[in-house]
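Every protein chain except one is present and positioned as in the full complex.
Going in written order, the chains are labelled A and B, and every chain counts its residues from 1.
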Amino acid sequence: MAASLLEVRDVTKRFGGFRALNGVSLDVREGERFGLIGPNGSGKTTLINCISGALRNESGRISFRGCDVTRLPAHQRTRLGIARSFQIPKPFTSMTVLENLCIPLEYAARDVARADVVDEAMAILRRMSLEDKASLLPGRLTQVDMRRLELARAMAAKPRLLISDEAMAGLSSAEVDALLPILFALNEQGITIIMIEHIMRAVMRFSERIAVLDAGEKIAEGPPDEIVKNKDVERAYLGE
Amino acid sequence: MKKGLPLLIAVGVLLAALVATRLVGNRYLYFAGYVIFQYVVLATAWNILGGYTGYVNFGTAGFFALGAYTATVLILAFKAPLPVQIVAGGLVSAVLGLGIGYLTLRLRGVFFSIATLALALVLQTFVMNWEYVGGAKGVSIIRPAAFPPFASYVEFLFFVMAALAVVSAMAAWWIENSWVGRGLAAIRDNEEAAECMGVPTLRLKLLATVVSGCFMGVAGAPFPYYVTLVEPVSAFSLDYAVNSLAMPMIGGTTTWIGPIVGAILLSTAQQVATVTISSELNLLIVGIVLVAFVLLAPQGIVGLVQRLAGRRRA
Partner (left out) sequence: MLSLDLLLNAIVAGILLGGFYAAVSLGISVAFGLLDIVNIAHPVFVVLGSYIAYALNSALGLDPLLTGLLGVPVFFALGVVVYRLYYASFEKTGEESLRGLVFFFGLLFIIEVALLLVYGVDYRMVEAAYIGDSLHIGSVGIALRLLVPCLVGIGMTVALYLVLSRTFWGRAIMAVSQDSQALRLMGANPVRIKTIAFGLSIATASLAGALLIVIGPVEPSIGREYIGRVFAIAVLGGMGSIGGTLAAGLILGVVETFTATYYGPSWALAVSFGILLVVLAVRPAGLFGR
């Protein structure tokens, strides 16, 4: 069994009196393709926020590559190799698409020389079919391209673990089919990927293992074919 | 060429200032020129935090006066030379920036702004109660004798302020075009995303606050020799807070040239206007122009010019 890359232990996150996450534990292995699903408001984004450091969890522990990162600020976690996309895109609005990618390349990416930053950014844009839009401001992009930019910017941090928070929402099925191979290829290169997605067809096809959140608790975990058959999961999605 | 140009302009401005001291006889012009350059420094300093990083500092008067009073103390205690005053004024104000920044910048940005709002008033209270620097009455400072090539000490101060303006503009230019400036811009655009993309946001914000505060203190340090009567009301004048913020907002906040354009236009206009209209009316006009620009031309004059130029080219 491969070593754990990311270890989440009993993580709890409250907003005021409301528990958005309640004792969630996860293990993601090096090189794995991991799916995270759950109904709206179940806490998926909150969990990602805790893992990436955008939010601090009140209790529980998060380790990455064996180091405890629970108290580390987000930028240091990014430099260790955790990168995430935002479900609601948060581009750098005054910068062009290309410059958006230069920020993580300059600040987070390991082993990218300063001279190669622009070439590297163009390479990622090409991969995401955004190269024509390199010199546009994000405000001029379509919603679909904006999501691509989110993913591209996360890729530019050269992560070991890439977390994609609903990068496919709003994409046509042809566009989903175009994006999946890119993620598969990244995974081939050794990047571990956590995919959060409501598009079941995509998560089921992509993931080797899936965890299901409901109301802040993990209710199931296993390979896709088991998850599909799981009664608790069915109940969480359909309601009683 | 792009790298050489600012340096060329810098040297040009300094030479022009030096030549001016040889040619111009009218003493009033040195006083006016000093004020204009002083506002170039203040506006540029404000913009490093406000324009590049998006954090509004309402306490320019506090940082400025701290520089001025640091210099005053150095003069009273040691008769320290002007360069020492300038360095010390900058350092003390930088430390103030670090302190306020450290306490408030970990929270939402507005808390920093709110803290700076109250800052000037509190520092002013301290100074008012401090007998060594004359309390509310203030203290008289005797200007040193003039020395060649300057015909008067005020000419020398004018030249010094011109040099400080050049240094601050170059610092702003460097920040803007370096990794620091790109990180600050990322913070301004979206702080959460910047942090998640590896930008050490807290450290960069503190850096910007320190540099910005430092230059404000530097601008205040020659103040004692300039006015020769240092008293709290004029040293902590709200004019500094308003102008240092209005000038970049009117000139344009995203480039180093914006605050300079704003400072030159606005302070020249004020120098002319105080002669013809009352200083209150003068300030009222600044306020109205400021609000008009924030509402109608958020990119400032530089932005307007760029847009016009872009349209012509397109």
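One rule holds in what follows: a residue touches a chain if its C-beta (ideal position, glycine included) is under 8 Å from a C-beta of that chain, and two chains touch if they have at least 3 such contacts.
The shown structure was predicted, so the numbers you read here are calculated from the model rather than taken from an experiment.
Just so you know, the chain we are not showing touches B across the whole complex.
Looking at A:Gly16, A:Gly66 or A:Gly190, the residue that reaches the missing chain in the full complex is A:Gly16.
In the complete assembly, the contact with the undisplayed chain comes from B:Gly50, out of B:Pro6, B:Gly33, B:Gly50 or B:Gly251.
Within the set B:Ile114, B:Val167 or B:Val227, the residue that contacts the chain not displayed is B:Ile114.
Within the entire complex, the positions of chain B that touch the omitted partner chain are 50, 54, 56, 58, 100, 103-104, 107, 109-111, 113-115, 117-119, 121-122, 125-126, 128-129, 188, 238, 242, 245-246, 249, 253, 278, 280-281, 283-284, 286-288, 290-291, 294-295, 298.
FYI, only the chains that are shown with their structure count from here on.
Chain B makes touch with chain A in their complex at residues 179, 182-183, 185-186, 188-190, 192-202, 254. Interface residues of chain A, counted against chain B in their complex, comprise 52-54, 73-76, 78-79, 83-84, 86, 90-95, 99, 102-104, 106-109, 153, 156-157.
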